[in-house]
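All protein chains but one are shown in place.
For clarity, chains are labelled A, B, C, D and E in written order, and residue numbers in each chain start from 1.
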Amino acid sequence: MRILLVNPNTTRSMTEKAAVAARAVAGPMTEIEAATSLMGPASIEGHYDGALALPGLLDEIRKGEAAGAQAAIIACFDDTGLDAARAMAGIPIVGICESALVTAGFLAQRFTVVTTLERSRVLIEDLAARYGLGHRVKVRAADIPVLELEDEGSGALDKLRRQIERALEEDGAEAIVLGCAGMADLAYALQQAYHVPVIDGVSAAIKQAEALIAQKLTTSKRGSYASPLPKNYTGAMSVFAPE
Amino acid sequence: MRILLVNPNTTRSMTEKAAVAARAVAGPMTEIEAATSLMGPASIEGHYDGALALPGLLDEIRKGEAAGAQAAIIACFDDTGLDAARAMAGIPIVGICESALVTAGFLAQRFTVVTTLERSRVLIEDLAARYGLGHRVKVRAADIPVLELEDEGSGALDKLRRQIERALEEDGAEAIVLGCAGMADLAYALQQAYHVPVIDGVSAAIKQAEALIAQKLTTSKRGSYASPLPKNYTGAMSVFAPE
Amino acid sequence: MRILLVNPNTTRSMTEKAAVAARAVAGPMTEIEAATSLMGPASIEGHYDGALALPGLLDEIRKGEAAGAQAAIIACFDDTGLDAARAMAGIPIVGICESALVTAGFLAQRFTVVTTLERSRVLIEDLAARYGLGHRVKVRAADIPVLELEDEGSGALDKLRRQIERALEEDGAEAIVLGCAGMADLAYALQQAYHVPVIDGVSAAIKQAEALIAQKLTTSKRGSYASPLPKNYTGAMSVFAPE
Amino acid sequence: MRILLVNPNTTRSMTEKAAVAARAVAGPMTEIEAATSLMGPASIEGHYDGALALPGLLDEIRKGEAAGAQAAIIACFDDTGLDAARAMAGIPIVGICESALVTAGFLAQRFTVVTTLERSRVLIEDLAARYGLGHRVKVRAADIPVLELEDEGSGALDKLRRQIERALEEDGAEAIVLGCAGMADLAYALQQAYHVPVIDGVSAAIKQAEALIAQKLTTSKRGSYASPLPKNYTGAMSVFAPE
Amino acid sequence: MRILLVNPNTTRSMTEKAAVAARAVAGPMTEIEAATSLMGPASIEGHYDGALALPGLLDEIRKGEAAGAQAAIIACFDDTGLDAARAMAGIPIVGICESALVTAGFLAQRFTVVTTLERSRVLIEDLAARYGLGHRVKVRAADIPVLELEDEGSGALDKLRRQIERALEEDGAEAIVLGCAGMADLAYALQQAYHVPVIDGVSAAIKQAEALIAQKLTTSKRGSYASPLPKNYTGAMSVFAPE
Partner (left out) sequence: MRILLVNPNTTRSMTEKAAVAARAVAGPMTEIEAATSLMGPASIEGHYDGALALPGLLDEIRKGEAAGAQAAIIACFDDTGLDAARAMAGIPIVGICESALVTAGFLAQRFTVVTTLERSRVLIEDLAARYGLGHRVKVRAADIPVLELEDEGSGALDKLRRQIERALEEDGAEAIVLGCAGMADLAYALQQAYHVPVIDGVSAAIKQAEALIAQKLTTSKRGSYASPLPKNYTGAMSVFAPE
């Protein structure tokens, strides 16, 4: 199996960290190809960054599919561009927020997502509601700029721990979901420390992608995700015109 | 008052039709500036077109705000880029789907949106749910490619009428919402024909924009729509980097 | 445009304060006619007062429509009698709670209503749910009897400020909605003080009424709001019998 | 036990029919006192009639409580004035829609309400949603003016049967709820004919009222239903001023 | 009327306490037959105990129906086996959680269930959601093992009081529901102490059972609760095979 892991921001160190987490859970026959977006923001913090990450993200998926990937993962917890990618591609597309929440749902009735910045909190609450888990999920922001996760001396881990502890005490959380691709390396140690399931979205997404490939399933092309109709695209976007 | 009306697709005739509808309902002190996206798809039909319309759309809003617009309207019924634009801009941003649904809510308990293609049906159902109106709204697709609305001989109006009639008979619709910016010229005649409110999103959005300006209200910069943080943007997107 | 602003309680000073707020945002061609109910409670605090305010409210709307009003506003945050008025009248009817919540929805993802008494808190929560905004709105009561808002020395403003501060700190509120027509004069100063949108329902409703008139839209008479059927009405209510 | 059964419209024959149904299910120690409103509409068909029925309804409940009633039933399927009566009275107040839906919930997972006129359909759908049963209930209108139920030759029963049959075939209904107090006499025969539970709201409400009295339970006066505050009431409503 | 009250755990003292509560509210013509399960757990604390209580519970209901009971009550607040019993039996089946919540709904807009152990909290939240009352109900666990309720010196009552007080102060609770059959003896004294309705599920269920019998209503056998189809059952379960 060949799975494409796309980091939709342009920071290569995050891609590498996610790729390590991905390879740690992938099956023996799975090859992970990690790609970093070539255009767009260095990190995705809020709706604006997310919007401008889309062309770079879609470009990587298109290239990856052409090169033989059998599924693609969007490694940003906002599930940026998930619907657009599903409409574009012939291969299944998997989001890390969707995967993490679904995985937590097999293990616990109530769980808390700990994410980076306050501006992402409601965005993730709304994703959880879209995936039908609004009544089971709480979201907390740990006040960590995304790129601080790349810097060991930043104190980010302490902030994360503090919110996990509050989730267990105040939210009745039965499991914890790490709400940023940049936290992928921390899940197992936190699980050992707190004795509850701690879910990383990148790991969860790899297994969902493998599951879809093994079942010979791909995105429905009937209705919501019908292939883009051929039409003219103008300017810098003309390279994306569907044929 | 200066209101910017952005057509996020690149088809100028649709911009002009929307601008006519906008000026017909605007107050005497309101100046409508209509802009057409310079990059992206010729029409927005589904999630993929919507994603690639974002850079062009955000660019027009940014330029419009710099030129003195006091509010901006996104003239696509998918409310493409609404959240990103709200995070970016200092002026209020108004979507035409949101405006149309909210307007219908003042007039009827149950209503039906008639949109163009089947691929947009669930997308609009999900928007209605996001705006809290899922239980009051049905959505029907009339099987009309968007650009056929620009062609009088296409039979598009007949298809639209057929779905309105089914909505009244089968859905218990008490009002009709036209689910595409390209239908803005048809609302009043259909209202006269069917004796129920027929709402056009462009017209509705102009009035919402005027309302916000008159009340001296703009997007909250606390939480979800906090201003983008300064960071590096790469490649073709580098022009969008927040400062 | 002629818009009728009905205060459904019998306290004229509240009507006047609401009229001032209304005129401050109304368009240059809009004439506001403010009416005070002639029968019923001096303030509306809970369901019982609301029920007994209905005949007086409906009477003012009927007279106002006969005198040429093109839309009517019910200036009580409980949206008292909204459905009955819509069924009765040929002109559009606008509630101030509905208008305020809808307006906040264009500006923020999460917001808090600060109302007067605890007994109104759940009532407004249920209105928000009815309007589909239950997941986005919290409601707080500031423990202010309605008529204390008419008395500058009452300490009402301090109580209101305290709840706004708690909303910002504890609720994650991105905007504030003032939950009583009697607070209409306070919105702008509070907005300046707290740097978040502060929405007054009377102001919001004026703009919604103007919007409906400009779009030539009125309440659907198909289904829920069909005109009352002619029938016998008995006793003190006989003056209200539909013909 | 003394239970007050209030018909909030002014048609005595409907009161009598409801009283017959009530007495047929009441316990051996229960005394039913049936009262007809003295002011307001001859039938309640839609929101406007409902609003103008309130003073007459509240007046009967106030008199009944003063005369020793231990609970009161509002015998209109719109549950007209339920909240206002609960705030006013010291005795428990029971609605017939609420009672019927709750009773059906003990017997079936999905059920259909068959009501009189189309204008009441959405109103009852919204009541069902308020009572939390929106996902289990469908509502059908049989196109029967309320007072036709008082006229045996009107064909009303045939129309009712037709909708019951459609509910069983098309809605997957497992039980039927009769959606008008004026249908109280028909339930048992329809149940025998269709071999599914057929619930009459008046009968259901009597048993709920007895249940509350036997359990020594009455409306909470904390929060939503706190007693009306003393204040001035003006004009024809002054007789209702709380002390 | 003959009503079967089944305690689905095997602790006779709990059955007796429930029977006392039941007889205190039953009508003069009602005979309560109390049965204790002969196989299964001594108390039901969580999903596992609940599952293993089912054969014993269903056996008692089957025997009770054969012996002439006209309705049966399942006296565990988890409403254990409610759907299975409804499918099996020809008589109406009433759960005590369902009855208590429904009863509270006639008295208050917001209420709190105080139950025994944390492991039952989410289970009851999910029941409340299933019954459509999720938005009106909060659930608190008092950290009381079920059988401590049988031991006066255990301090259980103090723990219960503490959670009731927090519910009134922090949850805005307008009424309290006792979330365990073993608390049936405490309701009235707590109601006197706290001046809000305090509802016991066993008492509530008796009145619902009487209500259904008096209305000649029983479980629908169409759809969800159709009678079990004849088939082979194997091993220890073979005595339960439907014929």
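Heads up, the rule we're going with is that a residue touches a chain if its C-beta (ideal position, glycine included) is under 8 Å from a C-beta of that chain, and two chains touch if they have at least 3 such contacts.
Just so you know, these numbers come straight off a predicted model, no measurement behind them.
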Interface partners of the hidden chain - shown chains only, full complex considered: A, B, D, E
Which residue of E:K17, E:R86 or E:R110 touches the chain not shown here: E:R86
Chain not shown: contacting residue from A:A67, A:A193, A:A214 or A:V239: A:A214
Footprint left on chain B by the chain that the document does not show: 118, 121-122, 126, 129, 134
Sites on chain A contacted by the missing partner chain, in the whole complex: 25, 27-29, 92, 94, 98, 102-103, 105-110, 131-136, 168, 172-175, 188, 191, 195-197, 199-200, 203-204, 207-208, 210-212, 214-225
Residues of chain E in contact with the chain not shown: 10, 37-43, 45-56, 58, 81, 83-84, 86-88, 118-119, 121-123, 126, 130, 145, 223-226, 228-229, 231-238, 240-242
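Please note the rule applied: only the chains that are shown with their structure count from here on.
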Distance from the mean Cα position of chain E to that of chain C, given in whole angstrom: 43
Chain A-chain D separation of Cα centroids, rounded to whole Å: 52
Set of chain C residues in contact with two or more other chains: 109-110, 118, 121-122, 126, 134-135, 172, 223-225
Topology of the chain contact graph, where touching chains are joined (line, ring, star, complete, other): other
Complete list of chain pairs which touch one another: A-B, A-C, A-E, B-C, B-D, C-D, C-E, D-E
